[in-house]
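All remarks here apply to the structure that follows.
The complex is shown incomplete by one protein chain, all other protein chains being positioned as in the whole.
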Amino acid sequence: MGHRFMGRAHSNAWNQVTKFFDPALKPVLQVVCGRDEESLRAFADRWGWEEIATDWRSVLQRDDIDAVDIATPTHLHAEMAIAAAEAGKHVFCEKPFARSVSEGQAMLAAAEKAGIVHYLNHNYRRCPAVLMAKRLIDDGEIGEIYHWRGAYQQSWLVNPQHPLDWKLRKATAQAGPLWDLGSHAVDLARFLVGEFREIDCRGKQFRSERPLAEDSSKSGQVEVECAALMTGEFTNGALASIETTRYATGRLNHHTFEIYGRKGSITWDMEDMNRLQFYSGKDLPDRCGFRDIIVTDRLHDYVGAWWPPGHIIGYEHGFVHAAVDFLDACAAGGVVSPDFHDGIAGLKVLEAAAESMKSGWRVSLAS
Amino acid sequence: MGHRFMGRAHSNAWNQVTKFFDPALKPVLQVVCGRDEESLRAFADRWGWEEIATDWRSVLQRDDIDAVDIATPTHLHAEMAIAAAEAGKHVFCEKPFARSVSEGQAMLAAAEKAGIVHYLNHNYRRCPAVLMAKRLIDDGEIGEIYHWRGAYQQSWLVNPQHPLDWKLRKATAQAGPLWDLGSHAVDLARFLVGEFREIDCRGKQFRSERPLAEDSSKSGQVEVECAALMTGEFTNGALASIETTRYATGRLNHHTFEIYGRKGSITWDMEDMNRLQFYSGKDLPDRCGFRDIIVTDRLHDYVGAWWPPGHIIGYEHGFVHAAVDFLDACAAGGVVSPDFHDGIAGLKVLEAAAESMKSGWRVSLAS
Amino acid sequence: MGHRFMGRAHSNAWNQVTKFFDPALKPVLQVVCGRDEESLRAFADRWGWEEIATDWRSVLQRDDIDAVDIATPTHLHAEMAIAAAEAGKHVFCEKPFARSVSEGQAMLAAAEKAGIVHYLNHNYRRCPAVLMAKRLIDDGEIGEIYHWRGAYQQSWLVNPQHPLDWKLRKATAQAGPLWDLGSHAVDLARFLVGEFREIDCRGKQFRSERPLAEDSSKSGQVEVECAALMTGEFTNGALASIETTRYATGRLNHHTFEIYGRKGSITWDMEDMNRLQFYSGKDLPDRCGFRDIIVTDRLHDYVGAWWPPGHIIGYEHGFVHAAVDFLDACAAGGVVSPDFHDGIAGLKVLEAAAESMKSGWRVSLAS
Partner (left out) sequence: MGHRFMGRAHSNAWNQVTKFFDPALKPVLQVVCGRDEESLRAFADRWGWEEIATDWRSVLQRDDIDAVDIATPTHLHAEMAIAAAEAGKHVFCEKPFARSVSEGQAMLAAAEKAGIVHYLNHNYRRCPAVLMAKRLIDDGEIGEIYHWRGAYQQSWLVNPQHPLDWKLRKATAQAGPLWDLGSHAVDLARFLVGEFREIDCRGKQFRSERPLAEDSSKSGQVEVECAALMTGEFTNGALASIETTRYATGRLNHHTFEIYGRKGSITWDMEDMNRLQFYSGKDLPDRCGFRDIIVTDRLHDYVGAWWPPGHIIGYEHGFVHAAVDFLDACAAGGVVSPDFHDGIAGLKVLEAAAESMKSGWRVSLAS
């Protein structure tokens, strides 16, 4: 369901997964859903979908459908995921998970009741360099973590002509970069460091009016923040600093993190996603420094399935990695992470941040 | 023809090209050829080839084949390309072009006699950052070029256990990194700077014996150089420095170039292939410096067909870009570059370098 | 006054200033003050001070002293600066300015009453690359500023054996990295962006006990924070993110900033202090990117007085640049920035941050 940017990235993943990997199940691209029949037909022809449908609910009733991939705007996730679960279909759901914790909880309840596999597509978790960071942490190379810094900086709203699209309206997007980009940053923080104990957030609107998407001679109100800065603390005592913005001129998809621990440190930048910077305190003191690891070796997760060392992979490959694990989970009836539990945990942080953005107070995340 | 590393990269290109681009012809993956039926069958199943064949010559006689993709070791290129041309098939040929200029000339003669489309797959020409370099040069941003430096550094032979494979034997590979890596470096030099007037080359064997691939308890003689350093001059007066090696510890696929011109300069590194460094002498003198251009915009060649700005592409995407242009040329009966003319021009430089490597003299490339 | 790390950096500045610059007054290194006569004598001999004194108050009464350089721990600044001003001496004062706004106000009052030149040594303002950033902002190359990020990351407290020195006690240092490093970050923020409207701060102690400096078999309580994270807003609407820490493994003196504006962006890193990264939105859209400006040209501030372009300067050179401006101000009876006004303005931000660190609330900086 959904056939634009994310629809393409997802369709590509389903096509590529059996070429480079050996999932336990082979996906069949049976039906693609959308609203506009003409563009949907062209999309299906291009990507190899066998059928199209404009009524997604009817598709859920079909016996020949085992899994549903939801790649629609945020506000549609809950309705679709719940219906899919009730129909007994496994769910592969694009992020941000939902508009609220309560929506997310309903999604999880439906999934658990149905016993389906549920996956939330925070694709960066399956970037080989991010998995290398995880491996270093799990190996004890970083030790007690003192600092997490996650920044996700884009610049597409600097242009005053950018229209008031669905990402700028509360009803469809819930929030601005806090939801869209912050959900990624929070997910990686939880994946690599742990759960949050407390958060605060400061938001800002740099521009409050924009031309309407449907009629650029008129303008409307931007309903979400333009940037959101958070600080917080993890339950393990580490400090968090998170920055999300759509106003960082010169930054395109600048998703970065820094982790400083007692024994070592790590930094990463999505725009240079095949590399990881690692500082080991175990190196001899006259010859220590951040190492520029090119994460393209057979020894690294997933990436050995592609090309020889030094031949980099791109943005879309993380989706293929997710596809293989999702398919394996469907075959085994198992779990795949992140899932709807992670979605709820992430939303709790974002909701607390949103509350802090309004009140100006720190918000505790009682477990 | 050929189904290992290059077979995968090529098959992927034929699959992906219609997803992200709109070539004038849609490729049908009809027959894949190879020697081992079992592995070939598995390969065909994985990549969507409809049939397999172990006798490539018989395939060339089929009427339902319009084009042939040659992804075999170097020494097979001439025989296959000539037979394909004689059968009236368009040819997409992997590099290095051939073992010698005379082999290449026979290939070109056959291709021209048959009036087919012939393409030589120097894939780096279609890396968007390389095309951005070309655009800057063509726009006059670099001006008269003083220096070209091309280096292609790998490290896979540092391991003394690496066996004596086909790339280390003269009969199959003709030469070592001079042919394998040097053909790329020379192709980019010709693409971006111009024709060579003179070349000299110094080669070196760091290790002369290696275990046999077929029986590692025995060893055999390495028949090609381990590294080759060239200097030369272009017909337009620019100096060239070219380095190719398989003994650069820490370098995986470190293919770089530097261009210094009167008005500006450019540097590029394949391991960071989505970026181009550009120095413009037109910038105000207190604020000039090498710019780190992230070549992922709709305005850049090919890359806009993939993902939004800042979402990088990987190694295999250049093959897809080649596929679209090859298909368009087949439809139009036109030409696509680089072609066999380029192959011959490149081989002339490599043969002159090989001669210099033996004699120790500078070799002139009279036109 | 003071003859350790800062004493050396300051003495060097007074020696070097007349070699590379032409200040309106030539400094005479008349008396150096300290507590331990023996080490003070050695220091004076090494650096060319003509006399030593252990009673700094008596020195202030001498007629042959025109200016006083205060390079002592923070808690001594106010007493010394006020006495110096009352004695009619110009004051060159090391940072952090003082323990509190009220101390600072007393210092300023004394200075203004006496009509002396007062300078506060935030040395990074005179790093040529920082001045280049200022020039770009003043030239309108950045436009309306959306984001300021200042981070000052060190790692010397990661070692659990580091003793409880004066920088870890409240009475001498007032606070931890908030005061020591944050004063620099806030000063650069004020220099480059403007005044703060609001601030909040989150502090953390990662280790609360350390061996005593005087007896390492005993331990005592760390009285200051180990790290402090701030977010805030400037009066011009820009957002601020500031991070200071002594627990960033692998970072030595990692003082960085990022500025994102409507027309362009800037980043800088003190560990690579001769360079500035500048993104100009005016560059053609297919060839824009962060430029790596090597700030070593005659056209750049101060640095042309040293060596030819490309020959970098080091940490201590900023102190020399401060010395020349201070001497010129003494000659002219003028002002030099930053001065005690800036010291107070900076302390207001730090005091508000300290208050927020305790209360958890955002603190407004009413003017």
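We just call them A, B and C in the order they show up, numbering each chain from 1.
Rule of thumb we're sticking to: a contact is a pair of C-beta atoms (placed from the backbone, for glycine too) under 8 Å apart; a residue touches a chain by one contact, two chains touch by 3 or more.
Note that the structure is predicted; figures quoted are calculated from it, not measured.
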Exercise. Which of B:Pro96, B:Gly176 or B:Gly264 sits in contact with the chain that's absent?
Worked result: B:Gly264
Seminar exercise, completed: Given C:His184, C:His317, C:Lys348 or C:Arg362, the correct residue touching the omitted chain is C:His317
Problem set entry | Touching the absent chain when the full complex is considered, from B:Ala175, B:Ala248, B:Ala323 or B:Leu365 | B:Ala248
For this session: Tell me which residue among B:Ala114, B:Ala227, B:Ile294 or B:Ala345 touches the hidden chain in the full complex.
Result: B:Ala227
Exercise. With respect to the chain omitted from the figure, which of A:Arg126, A:His300, A:His321 or A:Arg362 is a touching residue?
Worked result: A:His300
Problem set entry | Touch with the omitted chain, as defined above, among A:Arg41, A:Arg62 or A:Arg135 | A:Arg135
Seminar exercise, completed: Even though one chain is not shown, subunit C touches it at residues 5, 9, 11-12, 15, 18-19, 46-47, 154, 251-254, 270-273, 294, 296, 306-317
Exercise. Where does subunit B touch the missing chain, residue by residue?
Worked result: 146-147, 149, 153, 155, 158, 200, 202, 204, 206, 226-227, 229-233, 237, 239, 241, 243, 245, 247-251, 260-265, 279, 281, 288-290, 360-362
Exercise. Touching the missing chain, which residues of subunit A?
Worked result: 132, 135-136, 141, 275, 278, 283, 285-294, 297, 299-300
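By our rule, only the chains that are shown with their structure count from here on.
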Problem set entry | Partner chains shared by subunit B and subunit C (touch criterion as defined above) | A
Exercise. Chain with the smallest distance from its CA centroid to the overall CA centroid?
Worked result: A
Seminar exercise, completed: Here the gap between subunit A and subunit B, centre to centre from mean Cα coordinates and rounded to Å, is 36
Exercise. Distance-wise, how many Å sit between the C-alpha centres of subunit A and subunit C, to the nearest whole number?
Worked result: 41
For this session: Would you mind listing the residues of subunit B that make contact with two or more other chains?
Result: 294
